[in-house]
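The complex appears here minus one protein chain, its other protein chains still in place.
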Amino acid sequence: MSEQQWSVRRDTKKKRLEQADGLCRGKQIDTEKMTEFLENILFPGDTVILEGDNQKQASFLSEALENCDPERVHDLHMVIPSVSRPEHLNLFEKGMASLLDFSYAGSQSMRIAQMIEDETLRVGAIHTYVELYARLFIDLIPDICLVAADEADPEGNLYTGPNTEETPTLVEATAFKNGIVIAQVNRIRDRVSRVDIPGDWVDFIVESPEPYEIKPLFTRDPRNITELQILMAMMCIKGIYARHGVQSLNHGIGFNTAAIELLLPTYGEQLGLKGKICSHWALNPHPTLIPAIESGWVKSVSAFGGELGMDQYIRARSDIFATGCDGSLRSNRTLTQLAGLYAIDLFIGSTLQIDEYGNSSTVTSGRLSGFGGAPNMGNNPGGRRHSTKAWQDMRQGDDELGMGRKLVVQVVETYGSGVTPVFVEKLDAVEIGKKAHLPNAPVMIYGDDVTHVVTEQGIAYLYLTQDREKRRKALQAIAGVTPFGRGISNEETEALRREGIVAFPRDLGIRVTDAKRSLLAAQNMEQLVEWSGGLYRPPVQFKSW
Amino acid sequence: MVRIHASFTELSARERAENLLDTGSARELLGPFSHLKSPHLLKQGIVPQNDDGMIVMKGRFEGRDTVVIAMEGKFQGGGIGEISGAKFAAALQEVLNDNQAGHPVFPVIIMDTGGVRLQEANYGLLAIAEIQDLLVSIREYVPVIGLIPGKVGCFGGMSMTCSLFSYIIMTKEGRLTLNGPEVIEQEAGIEEWDSSDKAFTYRTIGGEHRVAQGLADVLTEDSREAVHQAVKNCMEKGIPVHRSTMVEEYRAKIDKAAPGNAVSKKAVPANAASENTRSENVAPGSEKNSAGLRGRVWFEALTEDAITGNLGSIGSVLCRDIILGNRTCRVLAVTADPHTIFPRTRKGEVGLQQGWELARLIRQAVEEDNDSPEKRALIAVVDVPSQAYGYLEEYHGIFLSCAASVNAYAMARHAGHPVITVIVGNAISGAFLAHGLQGSHMIALDDETITVHAMSKKSAARITKRSIEDMDKAADSVAAIAYDIHSFNCLGAVNTLLKFPDHDHPSEDDVRVMKEKIAEGIRESEANGNTLDYRLKTPNAPKYRALSIQVRRQMAEAWREK
Partner (left out) sequence: MECLTFTYPAEKEVSKSSHVGVVGSGNLEVLMEPSVSGQAEAEVTTSLDGNREIWNCVLERFFQENPVAVHLEINDFGATPGVVRLRLLQALELAEEVE
């Protein structure tokens, strides 16, 4: 019996460092030698984390990796939280990588579905964000970690600016397991603006020729908010937020929730709700929240990431946002996702399909997008113990050991663009999942977790339904003229309204015709700038001046 | 708490008009319940709207009788079709009548338009010419105030129209230009203008820049109070010296803007150089029905026994006076000039220089004949391939240059000069508006190679999201979107079609016949008071411009209702 080795990972790291010799000065890699450097330190079969975030991309490193010689670099197991860039998938086409673990693949969702079908790529799992980060510490131990930061000093201290996102988590998982951490930085300085990640955790830095890629993914132009979205927002505010006294919450990305944010200072104010709802947020610091902040609705915002154009505004509102010694935002996707799981009362988001029991998914017709953080925030954590009014409001029955529940709200128009019904008998995700050999159908939010569904027709208070059939009927009553919605009689609908399981706008005292765009606190980007006192600087694609 | 201003831009056209007028004073004329829907759109399978996207609202502004005319940018991009154009023109006609009768009515025009509605192409062009003519008349009585609040902005033939206003008020979101960046990109290449570069586009055609340049007058913030105040200020200022009449000032500016002289923001000089190189390889006129060549041939033929030399000060604008019978006439043509200092006008396009030069020559004739009982006839020989598509042209306001020529032609007619348009070659879009469409009589060669239209097929197909085959098919049922001279003739603007054996090489006899027809045209024009009204009275008009006629009648009735 051979002697047990207890430091294989440390020895391997040593070997990698030896092979890196001559390609760097101290921790600093020559920009031109990046690809050669990677070819030297990567071994076949390595688990490599590549920072593809929601917003920020380690774009220089992903390009350098793609340029490696497939003869030398192959069989990699890639861990990419958000598959966003073409080269993320080119690695698989070139035979350099074979296995992928990820959470979200927005712009690459079509291609990823095709590649799985063609067996160009195997999927470990499609995780939620927080689940993926957690596994990095358990059974997806990284060998190499490629991340992006704003600044580094020669010791490897990193400044990640407002877009810290998941970088510290990815680095920590690697650094303390004898992996190699490489950070691309926009510039190297003698002293960084603030230390977000200590140099001891970072093995190498490289100055990228171009700043890392970043997109304002969460910004929504109020000009594109429709009257129906305003109507649904009014229902959410009056029929859910006000009714249950929702104080801590997360808003998913989209126009529906942007409409809610922009109605707080107007409609919310009219209803006298300031201070009673929407005080504490887990949210990307996107500009449609500015009017609510400026009108005194918001007490705190914990941010997953930054948002382009918001830096100056955030600096000037440090009571609301977390800011560092340099004055700029500190975001952290891992911790805010954790907050979104345990510390909020309500998650609200939209989807592309809902089935007859309230299961929902954005995976439709050939798109395998994954869901990022929605499944994490959009569920009820059984481990929660602290109580709030909203949480207790969901409690049913008189069980002495009963608990409250997180409010999980889906808000959708009954028909998507044109004549595509959102309510379907069976989610497309089921077939797509089978085709991709996924053990779990890619459901975003399970019907069992959903407490409310809102359409332009009304609200279904699903948490009040005792069985699946009742839940189905409640959904049918608000599914409008979709084939599913046509399957309920007037009498059944009336009965559900009397029971309070379903509420139409008139039941809530909402006049449908009051849903006007003029009700929005800001109707366009320029007005958001005005609200911010000129501190918000919209990215050019959002400017029409 | 922050109080932000209520936006004016975010309002619909109808709300904008209502908002501007004194509370309770607004009355919409030919509103949706007039059911004036475009049958031309229906024929092409496009859903129409009951006001055709043109709102006319009569009321009071700060107590003064005012009519607001507003385009709805959300319906077909605010494009001008037959009905919407006729509503606009008919309302202006009433404004003019009232003012002439000693009853001041102030027009305020809210622009939100891509220009001509491509699905009704030549209807749009004709309507715009008529609107422009009326504006020039109305300006004698009251200031015409224009507003570009933004979302669509103001493009195409309507940017020329806008330049005839007494005042142009813009927000920083408002955009004013002849050819939008997408069209320039399509026609002249992405190196000329990358239409996806939004910031660059705003720096060029956005409200802030247009006002800073002096191509618009007032920059207002987007609030209802500010817009109201801006309109009020303009109304109180009264009638200014109109920009479109400042010939010498702008000619000097344009000369300075020529490539090489210009402070270019982009690769215009480099681009221009490559254009020049190309021009040496392509002899002008080597292409079939080459633009400008036939125009030059007819110009020479008609002015063989001219009483003056060429009066044009640039190579691309030809001008001589002739005697026709016992009548002095000034013959004008825009033609190709391979040596032009503006490369984008090399093939005979109407660009920055040409509009102002036409204006100079026309105004010269008007001034010289000022005290004479007999006014020189103006003969516009038309063979124009298009307006010039270029960044420099848009930057320096080609729309104003074109408007200057429109203005000059219209003023000349109003002063008693007949304007005879002789279409011998292509008559296209902005170029035709600037040179030809202000004619009080039109003669055209009956020639299948001649095209008359608002936009090249390729660009029109791209913008209306149709294939060229689909467009051709649609043209079978809607004459206004066909490209040939016969279809244009249907629309009633052409008085005489002439066919000769060889249109490229007119014989002496051909020229004689043409001159006779011109002389006849002069007489007819004078009998009609040198107006554009003849267009709704020609034999084809009752059938093909039935709606234009109907809308005018209905507008006149609605105007007088209480």
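By written order: A and B. Residues from 1 in each chain.
Rule of thumb we're sticking to: a residue touches a chain if its C-beta (ideal position, glycine included) is under 8 Å from a C-beta of that chain, and two chains touch if they have at least 3 such contacts.
Note that the structure is predicted; figures quoted are calculated from it, not measured.
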item: Identified contact with the non-displayed chain, of A:Asp46, A:Glu66, A:Glu413 or A:Asp449; value: A:Glu413
item: On chain B, residues whose C-beta touches the chain left out of the figure; value: 12, 31-33, 35, 37, 42, 45-50, 72, 74-76
item: Contact set of chain A toward the excluded chain (per top definition); value: 226-228, 231, 413-419, 455-457, 480-481, 486, 490, 511-513, 515
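Keep this in mind: only the chains that are shown with their structure count from here on.
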item: Of all residues in chain A, those that touch chain B in their complex; value: 223, 265, 291, 294-296, 517-518, 521-524, 526-527, 530-531, 533, 540-541, 543-545
item: Complex contacts: residues of chain B adjacent to chain A; value: 1-2, 4-7, 9-10, 150-151, 171-173, 198-199, 202, 206-208, 222
